[in-house]
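Only one protein chain is missing from this complex, and each of the others stays in its spot.
Chain IDs A and B follow the sequence of writing; residue 1 opens each chain.
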Amino acid sequence: MKEYDKLIFEISRPGRKGYELPADRYATDGLGAIPASLRRDEPLDLPEVSELDVVRHYTNLSNKNFGVDTGFYPLGSCTMKYNPKINEELASMREFSGLHPLQPAETAQGALELYWNLQRALSSLAGLEEFTLNPYAGAHGELTGLMVMRRYHELRGDDKRTKVIVPDTAHGTNPASAMVAGLEVVEVKSKPNGSIDVEDLKPLLDDTVAGIMMTNPNTLGMFETEIMEIAELVHKAGGLLYYDGANFNPLLGKVRPGDMGFDIMHINLHKTFSTPHGGGGPGSGPVGVARNLVDLLPMPRVVKNEDGTFGVLTDGDKSLGSVSTFFGNFGVMMKAYAYILSLGRDNIKEVGPMAVLNANYIKESLKDLYKLPIEGHCKHEFVFDGLADKSTGVTTLNVAKRLLDYGFHAPTIYFPLLFHESMMIEPTETESLETLDEFIDVMRKVAIEAAEDPESVKNAPLTTPISHPDETTAAKKPILSYKQMCEANN
Amino acid sequence: MSTVKENVKYAESHEWVMVEGEIATIGISDYAQHALGDIVYVDLPEEGDEVEAGETFGAVESVKAASDLISPVSGEVVEVNSELEDAPELINKDAFGTWMIKVKLSDSSELDALLDAAAYAKICEE
Partner (left out) sequence: MSNRYIPHTDADKARMLERIGVGSVDELYNDVPQQVVFRGEYDLPEGMSEPELREWFAKLGAANNVLKVFGGNGAYDHYSPSVISHLLERSEFYTAYTPYQPEISQGTLQYIFEYQSMISELTGMESANASMYDGATAAAESMFMMVASARKKNRVLVSATLLPQVRRVIATYMKFHGVELTELPAKDGVTDFGVLDAELAKGDVAGVMVPSVNRYGIVEDLTGVADRIRAAKGALAVYCDPSALAVLKTPGEWDADIACGDGQTLGMPLQFGGPYLGFIACRKDMLRKMPGRVVGATVDRDGKRCYVLTLQAREQHIRRQKATSNICSNQSLMALYATVYVALMGPEGLKEVNRLSCDGAHYLYNQLLATGKFHAVYDKPFLKEFVVKTDLDVKRVNRYLADHGYMGGVEIEPGVLEFAVTEKRTKEEIDTLVKLMLEA
C-alpha cells in the first residue's frame, strides 16, 4: 500500500464539499436578526473536501492503527479483551440512539429498563447494593467514589477526615483522583512482594483518615491475601474501603468486592465488560456502593417504580451532587449489557478463571528468559522485570518495540514503578491457546535476539509506519494544530 | 558519570546553592539533570515571590518524568533565569553553569544544614 501522509487540511480545495442539506424553505432571516457584533468575524479555515476524500483519508489513517481486531494486545491493567460485534450493532439501534435525554420518562421506558437492569446486574456481580452509571471512565468513577466517601463523613458531621490511604504501588490515577476530590494522599508501603504492608498500615489509621483506595488483585497481579484483616482495621478506624475495579476481571465468577469488605468501587465497562476502548474512550466507570451509601450517589438516578415502570430521580437531600450532564455514556452501557446477556449467569463465571489461566500459562512459559520478580500464582496479569540477562543492555522499551515488528502490541511498560524494567502482561480470557503460544514463541525469539544481536533489538521497530519519534522536541516546542504547524514551517 | 562541583552547597533533593553576600543562587545538580534526561520545561516562580526552605518552588519536566524543585533556603526571589523558558536544555548542557533563581536570604543559618560537595557526592553514589 502506498504511504499516505496527508492531513485533511492539506487535501482541501476551495469550493469542494462533502455534504448536502435540504433547501431553506423558511422566509425568515434568523442570522440577520443577530447583531453583527455578536457574529463571527474571523475567517473559518476548515477543510473543504469531497465525501470520497473523507472516506479515503480516514480509511488510510485507520490502516496505520493497531487494535484488538488486528492482533494480540497484552497491555497490562487495560484488559484488552475482544469487543463483540453484535454489541456495536445493538448500541446503534435507532430506537435507542434517537432518544433525547430529557424526553418524558414514559417515552423512554426501554432505555430506562436497560439502564436499571445494568445497575442490578453490576450490583449482583460486585456484591454491592446499588450502582450509579453516570461516571464516564475509570478515573471519573474513582473521583465519584471518593466524593461518596467524603459525603459519607460529611453527613456524619465528621470533618476531620481529610486523608486517603493509597498503596505506593498504585496507578497514578488513584492519587490524582484523591487530589481532585480534595483529599490528601497518604502512602502505605508495600512489602517486597508488592502486597500492602499491614504493619505499615496500622499506625496510619487514625481519625483523620477517610478511607483507603486499593485494588485486589494488586498492581502486580497478586491477590492481597490479608484483605479481610485490612478491611477490619480500616472499618474499625472509621474509614471506608474503595475498590479500584481496574483489576476486576480475574474476580468475575470467583470473588465479589462487596464480600471482601469494600464499601465503594468502580467498574471499567471498557475493561471487564468488553466495550471497546475507542482509542482512548468513550469508556464508562459505574460506581457501586454498600447499602448505607445508596442515597449519597450522584444524580440523576434511574429507579423502578412500584407499578413496575421506570423513572428518573433528579434530586436527593443526601446525594453528593452531579458528575455528568445527563445519564453518562449510555451507548457504552448498552454494549456492556449486551455482553452480560450474551454470557449469562453461568458463562460469566468462566471469565475470571480463564483470564487467570491464560496469564499463568504465559508467565510459566517465559520465566526462564525474563526476570520474574515475584513468584506464585498471579491473577489476570503479572510483571516481568525485563530480560533475565541484563548484560546486553537491551531494555524493556527495546523488547516492547521489537514486539511491534512481530505483529503484537506491546505490554504495559515501566509500570508498576516497583521495578526498573517493568513489563506488565495481561492476556485476557478471550485469547486462544494458539495465540498465546505464538506470543510466547516471539517473546522467546526476542530474548534470543537480544543475546545474539542486541543492536537489532535496540533498533526496533523496523516495519512500522514510523520509528523512534522525537518526543523531546515535541514536548519542548509543542505543535498542537495545523495552524501552528504552518507557522513553524514558515 | 555525573560530576559534583566543589565550593557550593547541596540539598539532598539535588539542588545546588552558591552564596554571595546575602544572595543565594540556585540550580540543580549534574546528577539530577542526568537522572531526568532531556529537560523540556522548567516551571519557575516570579520575581518577588517568597520561597521557603524545604518547600517546592517550581518543577522540571522531561518527556516522561517530572520533578519538583525544592528550595534549599528561605527568602524572596530577586531574579529568575528567563533564558530557561525557551532553552531548558541549557540545564542538560551545563547544570552547574545554569542557575534557576536567585534568592535574597532571610535566614543564612539555614545554609548550615546543607551538604558540602563530599557529602553530596556520597549520596549520589548510593
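Keep this in mind: a contact is a pair of C-beta atoms (placed from the backbone, for glycine too) under 8 Å apart; a residue touches a chain by one contact, two chains touch by 3 or more.
Computed from a prediction, not measured in an experiment: that's the story for all the values here.
Peer 1: For the chain that's not shown, point to the residue among A:N360, A:T392 or A:S422 touching it.
Peer 2: The one listed residue touching the chain not shown is A:N360.
Peer 1: Take the complete complex as the reference. Which residues in chain B touch the chain that isn't displayed?
Peer 2: On the side of chain B, residues 40-41, 43, 61-66, 68 touch the unshown chain.
The definition used in the following text is that only the chains that are shown with their structure count from here on.
Peer 1: Indicate the whole-number Å distance between the mean C-alpha point of chain A and the mean C-alpha point of chain B.
Peer 2: 38
Peer 1: Using the touch definition from the top, list the residues of chain A that touch chain B in their complex.
Peer 2: For chain A paired with chain B, touching residues are 414, 471-472, 475-476.
Peer 1: Chain A touches which residues of chain B in the complex?
Peer 2: My answer: residues 38, 40-41, 61-64, 88-89.
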